[in-house]
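What follows is a structure written as structure tokens; I'll ask about it next.
For this view, one protein chain was removed and the others were kept in their places.
For chain A:
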Amino acid sequence: MRETAPLPLDPRAVRLDASAAGRDDAIAQCGRALVEIGAVEPSYVEAMLERERSISTYVGEEVAIPHGTLAAKNVVRHDAICVLRFPGGVDWDGERVTVCVGIAARGDGHVRLLSELAQILMDPDRARALREADEVSEVVRLLHPTEEDQ
């Protein structure tokens, strides 16, 4: 009924051991990771901060999913996600966040991305594996579930 496809995660946009001074710093780092892989223009970073001020992107399981506002869609070059882990934790409006999945998507693309990601995080084993993976390749594999995994 629902289309499934791999989440567009470039291994260069995975950081296992980041640290941030706070929520906004963590979001800016996610934005820069998306800029570095050419997925968005630099102005997308400010749009991510603006979105977060409007409403928190915390989704549970110590995970937040910062992304830009609707108005910023025109500075997205291609759909992409990044994964930044903050083992020391980031205070996210009172919630503890250790994994940030930054999202850039054009059109309705983000709804599918969020759906894929939410299904992974709803499985407590996979959510824990995402928090604890020791290798970038493990994170990439977790977010690219094969048929047998589902």
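The rule is simple: a contact is a pair of C-beta atoms (placed from the backbone, for glycine too) under 8 Å apart; a residue touches a chain by one contact, two chains touch by 3 or more; residues count from 1.
Just so it is clear, contacts and distances are computed from a predicted model.
Only one of "Monovalent cation/H+ antiporter subunit D family protein", "Tripartite tricarboxylate transporter permease", "Phosphotransferase" or "Polar amino acid transport system ATP-binding protein" fits the UniProt record of the hidden chain, and that name is "Phosphotransferase". Across A:18, A:114 or A:142, the residue that sits in touch with the chain not pictured is A:114.
When the full complex is taken into account, the listed residue touching the unshown chain is A:65, out of A:7, A:65 or A:133.
Chain A residues in contact with the hidden partner, per the touch definition given at the top, are 1-2, 51, 54-57, 59-61, 65, 67, 69-71, 108, 110-112, 114-115, 117-119, 121-122.
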